[in-house]
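Yeah, one chain of the complex is gone here, protein chain that is, but the others are all in their spots.
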């Protein structure tokens, strides 16, 4: 059975951190524990080396070896999507090929800054598709970071023109209407279905599921919440899904802080015993003592609230 | 007794909408009802003609007449802060003078785009202070909209150099550490105290109060929550404040959508009977039918949650 | 005979400064002298209240009275285009109506920041066309300032959908291929001709004429050069046009400095006896003593070079 991503992929593709030890080297042991942890929570896939995954701070050979290691550990149980966004197509093609050879399920591509008309973006994505060969692509629509605004019309054009663009990582902001439109205007007439997984730190996950998302692709450090919210929703328990989501919302909101969120997530994963160190490569955000106390308070409030709910 | 803003101002300064009728003209009757509503919730002040208050879409004489009208209706019960940010200092000085003549409590100024070194910003704020005379100023630190990044050092320099800059509308993002630092590094040595009111749609209000904010200056359409959270916090009930805040968080998060948030707030105020129309001047955001349903659901979930809590 | 702008408008539409006296008030006497000066150099039109014309720093009634004054002085000899870009459509409609009533030849509109997909831009321009009625529109494509990237396809869509959009102020950068494409892909099939006047401080005027521009719309303080270059080009003297242009290029390059260019242009106009003061409204750029010396040197080198050429 193939573990490639496809137009009906759903569930939670967790955005995985890259664990480093205190010296800044990749911590492969923690990577193994992290993979096991994610799989135990019930995720449907992993996405590694994303924009938030410190990929731009890794050397090319480091990225490849991390990808191979994770893919091997996952061992085909779920698809692994590899972020390959890069300034040059050669580097993108190299990482994509290495990842797919190792058994990846697809690659994720965000447009480079500067692809700022739909004509330029379409031309760029055609080059990307050629560069990565037949590899299935998750298109990351993340204008807050890339500066590239993409209309619904363009998203549809991309998935029609390039059958390998099968998935949308939706994180335009605010973007609820955009999600509704992509859902309504695909899988109809000549336009194929598209898997829609939502990002933006899951701040609107309940609403996004109600509007037709297939799941989430984000890095919330309590993946079990994402998995349960998506599962309850798919089971028809819309209110139950939103109740659970709202209980976690104070923490979702806290992790969603741009930049700092990465440090928070790694610290939560460390506290939960998933990774050995919350080290972020320089230059990078760091939590200070006050932030640490605040996180302790928020984690403890979350525990209390979950007990109330159960 | 003076109703000017000062270095110890606290509580909730609600960011007021500008109500329009369906034709787009200022709806002064709704303005009166809105003022009464805000005062009944217990706010400590009103801020009108802010960046979100559609001021840039009003003619200069409209803005002046709206300011005069609101100030008259408030009638000295709380201070009214008038947003006077403008591309030119002449226009700023004119609106400031007209507002202060009418009895305003101060003006709010955000730096113009382009004041993008601290040297330029300091020079600009010196010009602003001269242009508005002795008027107390609330400095709005809102880089997401202005593009002007302001360090803690610069904020302190501004309030030291210009005694009239007495208040900070804190809405850098992420900005919790910045708030902590401004609190710690003012009211000490030669640096005077500064009133810190937080913006950013109150997404972190509980955390911000815990870090020493004096209150909030934002436009959440349930001002009673803001008032109670600040009051509970000031009364020492830190957990109770955060519990209440978290109950409203799904709605806070929903209103916080950039651009669309204005339409949502006006619609909530309309549904609550505060203003007659949710009209936003063109070009502006609009809620569609799906958004309307979603809002209905969220409002109803909020009611349910509040009942659980009480 | 009508003096409205149209799809075959050509020549030089000079971007006019707004002269202020030392106190910052509009200097109507200088405005008269400036109009006379421009007309004597042979310009085909005037454009007032552009982005560089300090319009955002003027009150609404000031802008209207300046527009009426200039239009009256021009007295129908050439079309006057009035910049009406504004954050709100109400303000835009008001200035447009007042200007057209006074005898303007059309209005110029740049998209508001935020209209950053072609779908949003098209919707915005449809609203603009409705707001200004039948008025002929010059669409200003100036992404460096507006942040709005516009593709050739969108420009063509706009002029096809809205017959009143008859002129393009071309100042995308770098934009030579864009100009070539708009020229090649209009006036063909169902797409009507479009007048193309180039901006960007005329830094590429010779090349742009060679690629099919109809003329220039910029504020170079030696309009006689613009007029002669366009005239020579239209007379078939391509090399002579470029020789003359190159002689002025050091000064064109000097005036093209973003922001400061406005102060330089006003100072050159003052030195040439056209306006009484080089005052720029605050906050605004100012030349220091070193800049003044440098300008003196450049003006003197220009004189010398022109003598060599003649």
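Labels for the chains are A, B and C, by order of writing; each one numbers its residues from 1.
Note that a residue touches a chain if its C-beta (ideal position, glycine included) is under 8 Å from a C-beta of that chain, and two chains touch if they have at least 3 such contacts.
Since we're looking at a predicted model, the values are computed, not measured.
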The listed residue (A:6, A:57 or A:122) that touches the chain absent from the view is A:57
Contact with the hidden chain, among B:41, B:65, B:127 or B:149, goes to B:149
Listed in rising order, the chain A residues that touch the chain left out are 24, 54, 56-61, 86-91, 94, 112, 114-115, 124, 127, 131, 259, 281-283
Contacts from chain C to the absent chain lie at residues 173-174, 176-177, 180, 203-204, 207, 210-211, 242, 246, 249-250, 253-254, 257-261, 288, 290-291, 294, 301, 305
Touch rule applied to chain B and the missing chain gives residues 116-120, 149-154
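Quick note on the criterion: only the chains that are shown with their structure count from here on.
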For the copies chain A and chain B, the interface residues, called same if over half of the numbers are used by both and different if under half, are same
Distance between the CA centroids of chain B and chain C (whole Å) is 38
Rounded to the nearest Å, the gap separating the Cα centres of chain A and chain C is 46
Residue ranges of chain C touching at least 2 other chains are none
